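For this view, one protein chain was removed and the others were kept in their places.
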Amino acid sequence: MRVLAAAALFCLFGQAMAQTPTTPEGAKPMLTSQDIRAVAPALERYAQGIVLGDLWKRPGLSPRDRSIVTVAALIARDQTVELPNYLNLAIDNGVKPAEISEIITHLAFYTGWANAMNAIPPAREVFANRNIGADQVPPASGPQLPLDEAAESQRASRVEQQFGQITPSLVQYTTDVLFRDLWLRPGLAPRDRSLVTVSALVATGQVAQITYHLNRAMDNGLKREEAGELLGHLAFYTGWPNAFSAAPVVKDVIEKRPR
Amino acid sequence: MRVLAAAALFCLFGQAMAQTPTTPEGAKPMLTSQDIRAVAPALERYAQGIVLGDLWKRPGLSPRDRSIVTVAALIARDQTVELPNYLNLAIDNGVKPAEISEIITHLAFYTGWANAMNAIPPAREVFANRNIGADQVPPASGPQLPLDEAAESQRASRVEQQFGQITPSLVQYTTDVLFRDLWLRPGLAPRDRSLVTVSALVATGQVAQITYHLNRAMDNGLKREEAGELLGHLAFYTGWPNAFSAAPVVKDVIEKRPR
Partner (left out) sequence: MRVLAAAALFCLFGQAMAQTPTTPEGAKPMLTSQDIRAVAPALERYAQGIVLGDLWKRPGLSPRDRSIVTVAALIARDQTVELPNYLNLAIDNGVKPAEISEIITHLAFYTGWANAMNAIPPAREVFANRNIGADQVPPASGPQLPLDEAAESQRASRVEQQFGQITPSLVQYTTDVLFRDLWLRPGLAPRDRSLVTVSALVATGQVAQITYHLNRAMDNGLKREEAGELLGHLAFYTGWPNAFSAAPVVKDVIEKRPR
C-alpha cells in the first residue's frame, strides 16, 4: 500500500507522467511534469522538497487523515482537476470507498450542493477504475449511529432561540436533516465527519463557524496536535491566508478546553 | 408550466436522464442518475425527499423567487455545470429571459466580471434551445427607472465621506455605474435586483455587506418572511456555513426595522 501511495503522490505533482493523460470527455486534462516545468520550475521543487518530502510525512496527522483533509478541501473549493489523483491516494492511504462516498454527501450540506455534484464524476471514474461496485458504497438510508439526545436537544433549543423566529426553515432542516440524519450515518465516523467539516470551514474561510465545529471535532476525538497539523497542511492546499485567518480561532478553542 | 417545472426539477437531480446528455464542446457533462447512485446514493434520497419534496414547495418564498435565488447563487459561486437546468427551471417558474439577462449583468458587478462571462454560454444555450431571440433581451441602454435623488445623494455623500479620499475611483464608479445606471435598468425590478444581490452576498460569504443590501431589499419590498426563507434555501445551494454566518446579520436587520 505504501508503494502505491508513493506512486500516487509522485503522480500528483506531475513527476511520473511524461504525456498528457487521457481524461473523460469534457474534463480538464491533468498536468504533466513538462507543463509545470515550462512555466514554473520552482513549483516542482517546492512540491518535491516540501509537500512530498516533508509535509505528508510529518507526524501529528496520519497520511489517512491528510488525505481526508485534502479531499475535503478540494471538494469544498470546487477544485476537481486533481481530485482523481487525491482520491486514489486517499484509498491507498486507507480511506474506504464508503468513506469517500460519505465525505461527498456530507460536503453537499457543508459547502453547497453543486460542490458535491462536481465531485461525483471524478469519484465515479476512480471507483470504476478500481472495480469498486455498489456493494462498497453506503445505502441511501439504513441503521443510524446512536444519538446523544441531551446534547442534541440542547443544541437545537439554543439555535431555535437564536434563529427560530427569523429563519424557521434553516433551523428545522438543521435539526432534521443534519443532526438527526446526516451526522448519524454510520459510513463515516463522527471524528472523521468532524475532520471533514473543519477542513471545509478552513478551506472556504468560514472562520465564524470554526469554534462550534472544532469543539465538536475534539469532543468526537480529534486531538489538539491534529488540529494544529491540519492548519499547516491546509496552508498548502487552501492558501496561507485561510490558515492564518483560522489560526486565532483554533488557538482560542484549544486554550479554552480543559486539557 | 407546472408540469414543465416538475420535469426540470426531476432532471436537476439526475432522476430522468439515463444517459450522459450531450453538452457543448468543452463543457463538463451533466450528471446522470446512474453517476450519482454509483458514488453517493444518499444524495439522491436527500434531493428527492427534502430538496424537491419539501424545500422548493415551502411557502414564504415563491418558486419564481427560489429560481432567482438559486441562479444568482450558482453564478456568484461560478458553478455552471447545472446552470442550464436551473435556467430552464427559472423560465418555467416565470422568470423572463430579460430578467435572466439582467441578473447576469448585475452579477458582473456584484460577484466579478468573469462570473458573468462564465454564465453567458449556459444562458446562450438555453435561449437558443427555446428560440429566445434578441427581441426578448434588454437593450444595452435605454430609458431608466426613476431615481430617488434624495436617498441616492445621501448614500453617495456618506460613501464619499468614508472612502472618497482613499479610493476615489471606487467611490465614483459606485455612484455613476451602479446606482445611477445599473440599478435603474428597467429589465429587473428593484426588489428582484435586491434579491439577486443579497443571494450573491450570502452565497459568497460577504457578511459585511449584507446589512446595507438587506435593508435596501426590504425597502424595495422584500418581506421579512422571504428573507428568512432565503437562508433556508441557500443553505442547500451554498452550504450551511454561509447560511449560519449570514443568520445573525439577517436577524439584526429584521429586528431593527420598524414592523
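For reference, chains read A and B in written order, and residue numbers begin at 1 within each chain.
Basically, a residue touches a chain if its C-beta (ideal position, glycine included) is under 8 Å from a C-beta of that chain, and two chains touch if they have at least 3 such contacts.
These numbers were taken from a predicted model, which means no experiment stands behind them.
Check A:A156, A:M218 or A:L231 against the missing chain and you find that the one touching it is A:L231.
Residues touching the missing chain, restricted to chain A, are 23, 26-29, 31, 35-46, 50-51, 55, 58, 60, 73-74, 77-79, 81-82, 205, 207, 227-229, 231-233, 235-245, 247-248, 250-251, 254 (touch as defined at the top). For chain B, the residues touching the absent chain in the complete assembly are 24-27, 78, 100-102, 104-105, 108-121, 123-124, 127-128, 134, 137-141, 162-163, 166-170, 172-174, 177-178, 185, 200-201, 204-206, 208-209.
Just so we're on the same page, only the chains that are shown with their structure count from here on.
When the CA atoms of chain A are superposed on chain B, the rotation angle comes to 120 degrees, reported as a multiple of 5. We define each chain's centre as the mean of its Cα atoms; on that basis chain A and chain B are separated by 27 Å.
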